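Here's a structure for you.
Partial view: only certain chains, each at its native spot in the assembly.
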């Protein structure tokens, strides 16, 4: 038999992603799950209520403010443009983080194949090597979610054993510890003459990329959007929404709160989406990346490739 | 004779693409084929009918809502900006996928040339090698379309034979299986002394890029646009189009449904185009990439290069 | 004597590009040559005439449509945004194609220098090598313009001789044939011991980039902008321009056709510019890249570097 399917097939995309069937238009319109609406509901009601109060005051005292609203709209346009740009910047960060994790998948697969195909045939080296390559992505996942204590990372025991998991939990930097182990194993293979130096060169260049990848994730994690940029937007948003009912009450009358609601909803939601996209790793964010699942898939792929392939059957062999 | 043209010439661009003659302006205006219009027709009629009902109600009961529409337009502008940005993001994904497949073409050609020019002269090694390099892109094509069963991938039999196709259908990850085969063949060539280690270095670096490419495609396949981002747009779109007839009925009168139609059409179409561009691999999408055709062309190119070139005829030879 | 100037100096930018003197503002305003205006004149007149007819009808029957034009403008804004984005996407493709050809220049120069400086001193090898490196860019140029027949590519005779040109015209893929020749020559140099393997590594990595470059050009050539995206824009444009005179005739009166003209001109022109930029290689496009000239310059540069440099004269030598 060929390689036994240890994990669910990585490329067996399930029915939904197979054709990437989007739920229909109407389902998406009414779905609350995965939406930021609950997170902004408070603010939204607050501004709407304020709009109602303004209307009541103007009505009660028969006020007229005679404000020209044209320039007010212009301010709103600047604000919307800023929000859209920030959402875009947030999406770019999120996609960059996804790309880096894609790189972790690629380099882990590649590093494993190089070691297993071109490396020593000694089974214990092969197993150690594969496990430590797989451990790298698992430590990245834990490290980026701020999980360092032994009980937070005990899933690692299955990969590298309890003793090494305990060491990991005490290490200065878990992913660097894991990749150091991989380097030790490579050095051992080269020094013992079981791995050709030319093969080593390829492995080492993939290993270096893994260090770049974890560094890239840490950069995204530790660097929020420039804060002056971010604070300013929220202050403009607040000022804009406060003055909005005053600006429109003359013309809109009883519809003032409704219009405030319709204007405030997209603006507050966009603002919140920008925040949600800022940290692609934290489980407390709506759109966090499935780091857990990705690193488990890497492990499945790698363990499945431990067994060497049987000899090629020529294409023109009689079946 | 020089290389026999096994497949249709890859670079023989047909008449249409030769000058990339676009069909004329008017043809494109009226073409339904390849358009998203049929996909959004239902929603479009729904919103238009709703506009007609609103008009009828206001007319029947002589209602006036006195709504100022200025801020309403502003909401529409935010919405349009969001839709355009999402369409752009979708197009970027689609183009990235195309670039990655361009890379699969490049690296397959290059890997084949390196093996065939710098590798062993043994014909059976050469044939196996070429076939497995060609098999890689074919497995990518099947894997990205979720085709794993033997009868779904039986076109592979022509490339690697029935027995290996059966193994592929049982492998944990088809493209990794194929590229593993290529690595085995390279190792065999180096270990037998028939391929210089310096030549091997070049081949291996191209092979590593192929693993990156399939990883890149899987990243695009498995990561839809951030869903909070996506859902939000559809909810705004719905709210906007529902309130639109109410907002304009005073001013537009009997033209209300027409204006709703003219406004809703581009917005709904843009929304749908964004969805269509999201998965560049699925055949159920309008603009899916011609993976089938690309991987067949690679195969044609590769098989055509199996035969070694005859010696160079000097440029100043008497003809 | 030092290297004889075989071709016009590549870096001798002529008077115009030396300071990249743009023709003045007014010249550019009135220049027809190189403009898309003639290409859209028909459509433009059509829509203008339609505007005049609408005006005449409304005038003749004293019609009033009472349409609010505010939302109509909003549709126009969405349309304009889409057109601008597509023009930008088209420009990006065009610039990407230019960059790839820049890469062909760089890698050709570099490959030639490596071969000529670090390679065999045998004059016939040197000449063959230089000619085949130069031939690569020439075959790219022909291949991207769809020229394959012997008489279409007979300019190649000067570079590689008639016999090889005939073989090229029969090859499955001309640029791959040419780069295969380069690889053969490199292998010959290494196998004969005349080129150190470390030198070879450098040459091979440049050669691999050339294969990437031709693949990149083919990707741009064979992949038009996603067609759903493209068709939709033209349909919106048509609908928008058809309803435009109806929407404005009440307010604009006799100026209706003029305004239709002023609105339709930039929109139709932008649409056409997007089409023109789509294929950067075809001579039938206004802004096609000067492939011919670039590949001739490469050849000039390369042939000029055939002759080895004389020994360095120390900087402090007495003149």
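Letters A, B and C mark the chains in the order given here, with residues in each chain numbered from 1 onward.
Everything that follows uses one rule, which is that contacts are C-beta pairs under 8 Å (C-beta built on N, C-alpha and C of every residue); 3 or more make two chains touch, one makes a residue touch a chain.
Source: prediction; values computed, not measured.
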| item | value |
| --- | --- |
| Number of copies constituting the complete assembly, 3 shown | 5 |
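Keep this in mind: only the chains that are shown with their structure count from here on.
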| item | value |
| --- | --- |
| Chain labels contacting subunit A and also subunit B | none |
| Whole-Å gap between the CA centroids of subunit B and subunit C | 23 |
| Whole-Å gap separating subunit A and subunit C, where each centre is the average of the chain's CA atoms | 38 |
| Interface hub residues of subunit B, defined as touching at least two other chains | 77, 81, 198, 201 |
| Residues of subunit C defined as touching subunit B within the complex | 43, 65-68, 70-72, 74-75, 77-79, 81-82, 85, 89, 124, 127-128, 131-132, 143, 146, 148, 159-164, 167, 170-177, 179-181, 183-185, 187, 190, 197-198, 200-201, 204-205, 208, 211-212, 215-216, 218-219, 221-224, 226-232, 234-239, 243, 271, 275, 278-279, 282, 284 |
| Contacting residues of subunit B [partner subunit C, same complex] | 2-3, 5-7, 9-13, 17-20, 22, 25, 28-29, 31, 34-37, 69, 73, 76-77, 80-81, 84, 87-88, 91, 94, 98-99, 102-103, 105-106, 109-110, 113-114, 117-118, 196, 198-199, 201-202, 206, 248, 251-253, 255, 259, 262-263, 265-267, 269-270, 273, 276-277, 286-287, 300-301, 304-305, 309-310, 312-317, 319 |
